[in-house]
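Note that one protein chain of the assembly has been removed; the remaining protein chains are unaltered in position.
Presenting chain A:
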Amino acid sequence: MDTDQLIRTLAADNAHRAPRVGAVLTMALLVAAPLSILIFATFLGVRPDVMSAMHNPFFDMKFAVTLSLAIPAIIISLHLSRPEALMRGWGWLLLLPVGLLAVAIGGEMMMAPAMPMTLRMVGKNSRVCLSAIPAMSLPLLAGALFGLRHGAPSRPALAGALAGMLSAGLAATLYASHCTDDSPLFVATWYTIATALVTAVGALAGSKVLRY
């Protein structure tokens, strides 16, 4: 086909209007979320002492940490869905959960807690944490990748990694309401490992499906 013919054909299709990437990503996450919530409701559920736990700042802190990962990851992944976008100037947003965790760990150190440090770090739920967060992430990750496919990321693996982080952050937000380990040391250890796992899966999948 000659290029002029192709150009005429593209111009004939100019009336077609695609939705914004943000709209498609939002829809895809809204479709995926019920699946993750179903996994949560079937296998985990909210911890029974949630009402009293809410008065514990370290319980509340878990949500601040997971959402401070999920929300910046959503913002950056949308930014990266533009072909000319660079990571430069945006990466620091991902330090927010790290900073929050550092503050929380410092706070806990000063409070002379009941259990020794190693016990708080190991906790009782590490196994569940490592399987529940990735399991609940998977539907969200699939949704995020579907949404981001609508964009044009120049670095598909990086965009996929961000999709992994945002889905792990959202899944961890659900998980935090189930888990009775509230120590920031537990969160810094096991949530991080689970998130890294999902991020790696996202990067791998992204390098395949986010090419345009």
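The definition used in the following text is that a contact is a pair of C-beta atoms (placed from the backbone, for glycine too) under 8 Å apart; a residue touches a chain by one contact, two chains touch by 3 or more; residues count from 1.
Here, contacts and distances are computed from a predicted model.
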UniProt protein name of the chain not shown, from "Iron ABC transporter substrate-binding protein", "RNA polymerase subunit sigma", "Phenylacetate-CoA oxygenase" or "Cytochrome C oxidase subunit IV":
"RNA polymerase subunit sigma"
In terms of residues, what is the contact footprint of the unshown chain on chain A?
1-21, 81-84, 151-152, 154, 211-212
